[in-house]
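Every protein chain but one is kept in place in this view of the complex.
Order of writing sets the chain letters: A and B. Residues in each chain are counted from 1.
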Amino acid sequence: MRTSYREALRAAIREALLADDRTFLMGEDVGRYGGCFAVSLGLLEEFGEQRVRDTPLSESAFVGAGIGAAMAGMRPIVEIMTVNFSLLALDQIMNNAATLRHMSGGQIGVPLVIRMTTGGGRQLAAQHSHSLEGWYAHIPGLRVVAPATVADARGMLPTALEDPDPVLLFEHGGLYGTEDDLAEDAGAVDIDRAAIRRDGSDLTLIAYGGTVRTALQAADVLAGQGIAAEVIDLRTLRPLDERAFLDSVGRTHRAVIVDEGWRSGSLAAEIAARIGERALYELDAPVQRVCTAEVPLPYAKHLEDAALPSPERVVDAALKTVT
Amino acid sequence: MTEGTLLEWLVGPGDAVRKGDAVAVVDTSKSAVEIECFDSGTIDRLLIEEGTTVAVGEPLAVIDAAATAPREPAHPRADSQAEPVAPSLEPAERPAPEPSPAPEPSAAAARALPQASPNVRKLAAQLGVDLRTVRGTGRRGFPTRKDVEQAAGRTAERTAHVEQREPERPSTTATSSGRRITPYARRLAAELGVDHDALPRDRVVRAADVRAVAADTGGEERPAEVPDDVRPEVAVPREPRTGAARTGMRAAIADAMARSKREIPHYYLATTVDVTETLEWLRRCNRDRPVDDRIVPAAVLLAAAAAAASTVSELNGHWLDGEFVPARSVDLGVAVSLRGGGLVVPVLPDAASRSVAEVMSWLRGAVQRARAGRMRSSDLGAASITVTNLGDLGVDVVYGVIHPPQVALVGFGAVRDRPYAVDGLLGARSTVQASLAADHRATDGATGARFLTALQHHLHRAKE
Partner (left out) sequence: MNNPQATDQVGELVAVSLRTIVPDIDPAVIDGDAPLQEEAELDSLDFLAFVAQLSKRSGLRIEEDDYGELGTFTGCIDYLRRRLGGQG
């Protein structure tokens, strides 16, 4: 069945609300408005105000409320409109959600799922175009996942809800409209392993979320030049599925990481470091990183496009490793 | 490979041997290969019985060399010499490598060094290891090959770290090779026993460069050489994830030919050569030769191809790193088909300087060895140009596939009587269609045409 990423998320939330009374959705505009990105359209009508809760415009407050609800035994899905606004709830996420189990010696768990939209490319300018998955992947106590496909959008949420500890689910804003065929009975998928989206033997392109598409487009271009690029979709950013990309580099001997975060201290930097630590003697070229230019993201379209990782930049980086 | 089975001794105690003599037959996973010895002297004693499987590096026999040199064992060589003796893989697995010189250690350096066998001294010189710094674990405290290789491995590690820190500046430290080499390439070079001196100096060395040199020297993957602390932690699968297990000669041919067609822009030229008089001359020659020494037309064709490659030297060499590198001599690869399918390409070194009789003599031996699966390591060198002759199978003309990184492939079809214009009248002449497949990056049609003209010229002027 042809489904969009947005519809798949909606189906996942709906299934979760049906399956478990403890689950509810809360966030800004998720109810009456149907969700800023229309993900929760129709759910208020179906499930009522107790299960689909519009919150005040205060991330710190409603994320804190979600943490409290989770501590008390519920299974909330908290929607933060975008990762940009999550900064207002960073203290709650890092110092409470991620840390309470440790600080309580295991007495308190926070089985919370936070969904956030992330990424740029829609001319939302400097304050509304961040990709901060890398920052969150830095924090012990959290699991961080990034669905890049319709199947993952459908299947990662139920698995995340079963986790007794907090899970952050990042949805790249550019993916909501993407469509794919999805089985009628498509259900939960694992959130532990990366996936190889395209086999190749000449180099490994490592991507996640919004950059998986970019990497696949670059791989097409490279294939036209006789270079077979393997594309890995990380899927889980914390913990990273190291084995997947180390094995791949072990076969291809070249790595290019495509990360929409800024380069310095990025997730790409972490992955490059691990490749250097664990697969140095497999490398036939330095690891390349294709990241967002280190500038506040521009509003003007041509400037924004130039700043973000593009298939052209990925192809250039790939060619550097093979020639 | 890590081990082989000694099938047969070709010499016994008391036999005198010269460098290059075949002394034993060893079975590798793919074929039996004759081991040549590297030293002259007398066989003192055999250490291994026929039928025994031995690890690479294990001594097989003791040769009592000329009186002044210390005793040293002959063993399957697994190091980076230009003509290694270790049972090598099928030549078909390495289509056409880059020619490389065997570096000679300086005699002065050798005199100044502590006592060690000549082989070990040579290895140390090649790897840039100062023997004075090596702790010897061999007999009488002599450094062994392993001691030297480990010392080189440690140096290589330090070198790798230096090079990683300063990727843009050329290395100024006196490292084991003085080259920038990627970690994977360095590991590969250790495994394949490739001498760093044979690797390119003008750019960062990649795995492909190492493989090209290894193909030339007949090395093989041997994981044992890399010291434990530098071996990668990740257990890496060797086979491609998706393809079915691809092993063996067919797979190697598939890879090579696919790569050739993918990378090399081929152009094709052909010409019909009247060889009536050439064959007449050949028949006259053969009347005076014993039947055993008879020369077949194929030998004449090969000799002419070699001569033409020498004349039009733009077709004799390799396409490496974006440019044509001419070969120093015409090392003629001859494609030999095997009964039951498959192809090997033994190489006749310096073919252009050999007489037709010498070419014939080599051809007879090489084909016999190839068909018997008993290639010698000296057959498996680097070809600078290859000839494929399908005339015996009755085809008229061959449109071949160049063996990278060579830049040309010469093809011959069947020698037959065909209609031909002679003095304005239709007659029948013995003709052969000679074809050239050439790499358009290296040459243009005009050069190819000159080659075929030269070939024709040499065929018409064939002489012993």
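Quick note on the criterion: a contact is a pair of C-beta atoms (placed from the backbone, for glycine too) under 8 Å apart; a residue touches a chain by one contact, two chains touch by 3 or more.
Computed from a predicted structure; not experimentally measured.
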Chains on display which the left-out chain touches in the complete complex: B
Sole residue of B:Val54, B:Ala270 or B:Val367 that reaches the chain not shown, by the stated touch rule: B:Val367
Contact partner of the left-out chain, one of B:Pro297, B:Gly317 or B:Gly381: B:Pro297
Per the touch definition above, residue among B:Thr272, B:Asn286 or B:Ser378 touching the missing chain: B:Asn286
Sites on subunit B contacted by the missing partner chain, in the whole complex: 283, 286-287, 291-292, 294, 296-298, 339, 363-364, 367, 391-393
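Definition applied: only the chains that are shown with their structure count from here on.
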Chain centre separation (subunit A, subunit B; CA means) in Å: 52
Subunit B contact footprint on subunit A (complex, rising order): 196, 199, 201, 226, 243, 246-247, 250-251, 253, 278-286
In the complex with subunit A, residue positions of subunit B that touch it: 160, 167, 182-187, 206-207, 230-234, 236-237, 240-242, 262-263
